[in-house]
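Shown here: the complex without one of its protein chains, the others still in place.
Right after this comes subunit A.
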Amino acid sequence: MRAVSAVETTATTHAWAIHAEGLQVRAGRHLAVNGLDLTLTTGVHGLLGPNGAGKTTLMRALATVLAPAGGRLTLLGHPVDGRADLRPVRRTLGYLPQHFGYYPRFTVREFVGYMAWLKEMPKAGIPAAVQRAVDRVGLAAKADARLKTLSGGMLRRAGIAQAIVNDPRLLLLDEPTVGLDPEQRLDFRELLRDLGTDSCVLVSTHLVEDVAAACTDVVLVDEGRLVWQGSPEVLAAQGDQGHAGDSPAERGYSAILRQHRAEGGR
């Protein structure tokens, strides 16, 4: 049981949690996201795309780490451009980067607590929020172990714990299931469904199976643009036996990509 803050009970005044129009983001000199239009609301959204499609760059831009090079981006009703004050958005943001660095000498509890502190949570609530986040990812038994002693899957879960510690309204997870064993992935899907009931969760992954199982919505990008958006059921219905893949969702994925590339090549 935790106290519900005034911020959480205020009515939302924005139509979309993520609203991008013609978004352009640079990765180095190259425009990795080039004219992307995207609208997402509450729920679990899976971000799929081949390697180099601009998924990670898009996630970084949504996490306010990279400034957009062009177009418009609005997160939770706040415009996110070069001059805007990003602090209100960042307070309600959870982000797990693809390669997340950490301080090896921190314990899980210290690390998640440090991130909660950086997210400017009220000091009195931090220990309880940390305990809750660590519990939710199933790391309670390892809460006081140093990060350098953890396995890859445990580190990934510690990363998820720091992302959800502030009960974010916008949660961005870049390849969260890397290194998780099959049972942990099932638990993680359960956690995703739970988180998606009242926040906007965007999960970037290359595992089509995770998306089909845990997401309410699928977003497919290629070469920095939105290719397709719809429910996992519709995605599965796109493919037939002639397409590459071991499951209906995978076949649907390759069908849409092939069709998109054929149209682009014309």
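Quick note on the criterion: a residue touches a chain if its C-beta (ideal position, glycine included) is under 8 Å from a C-beta of that chain, and two chains touch if they have at least 3 such contacts; residues count from 1.
Simple rule for what comes next: contacts and distances are computed from a predicted model.
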item	value
From "Transport permease protein", "Glutamyl-tRNA(Gln) amidotransferase subunit A", "Ethanolamine ammonia-lyase small subunit" or "Zf-HC2 domain-containing protein", the hidden chain's UniProt protein name	"Zf-HC2 domain-containing protein"
Full-complex contact with the absent chain, from A:23, A:47 or A:63	A:63
Absent-chain contact - pick from A:41, A:131 or A:216	A:131
Contact partner of the left-out chain, one of A:20, A:36 or A:93	A:93
Residues in subunit A touching the chain absent from view	26, 60, 63-67, 83, 85-88, 90-91, 93, 95, 97, 99-103, 105-106, 109-110, 113-115, 117-120, 124, 127-128, 130-131, 140-141, 143-144, 162
